[in-house]
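Structure incoming, see below.
Removed: one protein chain of the complex. Kept in place: all other protein chains.
Up next is chain A:
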Amino acid sequence: MTIDIPAHMHPSRSFQGLILTLHNYWADYGCLILQPYDMEVGAGTFHPATTLRALGPLPWNAAYVQPSRRPKDGRYGENPNRLQHYYQYQVILKPNPPNLQELYLGSLEAIGVDPLLHDIRFVEDDWESPTLGAWGLGWECWCDGMEVSQFTYFQQVCGIECAPVAGELTYGLERLAMYVQGVDNVYDLNFNGREGAEKVTYGDVFLQAEQEYSRHNFEFANTAMLLRHFEDAEAECKALLDAGTPKPSDNLPMHRMVFPAYDQCIKASHVFNLLDARGVISVTERQSYILRVRNLAKACGEAFLKTRAGGLAAA
């Protein structure tokens, strides 16, 4: 795939150009291009387009950018590599095509990574999300020693066996952009590919937010309130799942409120991450919080299988 685009759109000069190139590549392959989920999540996997759609027998191919929040990774904007808010590019292909590795390498070439100039490697990384009750086998994909993507064959999601298995690719967009743009500090990334007065950097867009959110995450987030929010989200998730449960009188035993319930599961997970960053969760409590979120995720996953997109067929 040759790149026939203006210079300011080129991935080696433009952060947004990188995103657009990936969108083009995966759209051309046949993926739906979705938009980010409109809630705070820790990773692209939390988007219902991955968590829920990975379940059940129906084919599903989608790609999207997901802003991801890791409150603990905040560094007050002082670390050139670490951010509490960053972008993941997420591709989910169910079932995984047999040439997924080649497709992935093709996407790297599309953004200008020459595999005979750069050392691309698949290094063991068994992915696990204890909060989602999910695990899979795969790799960290290294480019010259830098982890630029995560490559996973989902085996289980929400505690449910994946049948068929979905392949998940997660690109760390900032890292990848730093790589192809050749900059050492994330805040120096050229965001729009323009030069001179028109140039906007990643720092112009996000530095202030990183500083403010670091203060919030580590010092000011109201922990008593967050603890309440956690309880509320947990209770609401259960209540919604309960309310949507198929009734014995239904012709088709279909669950009617999975997505709204799952939103509350996402919310609980993010609140937990904030509490964790504030250091108010001890090691043992940590386990029990993770377990509580996982129970919500499992219940949502099980409910999803009782819906049309989860493969429930009309009687």
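Just a few scattered comments:
As a working rule, a contact is a pair of C-beta atoms (placed from the backbone, for glycine too) under 8 Å apart; a residue touches a chain by one contact, two chains touch by 3 or more; residues count from 1.
The rule we apply is simple: contacts and distances are computed from a predicted model.
The unshown chain of the complex is recorded in UniProt as "Glycine--tRNA ligase beta subunit", chosen from "NADH dehydrogenase subunit L", "Amino acid ABC transporter membrane protein 2 (PAAT family)", "Peptide/nickel transport system substrate-binding protein" or "Glycine--tRNA ligase beta subunit". Of the candidate positions A:L116, A:A197, A:A224 or A:A313, contact with the unshown chain belongs to A:L116. Screening A:Y153, A:Y187 or A:F259 for touch with the missing chain picks out A:Y153. Across A:R82, A:K199, A:R256 or A:K298, the single residue that touches the chain missing here is A:R82. Take chain A: the residues that touch the chain left off the picture are 57, 75, 79-82, 95-98, 101, 114-124, 126, 136-139, 143-146, 153, 155, 162-165, 167, 179, 184, 218-219, 279-280, 282-285.
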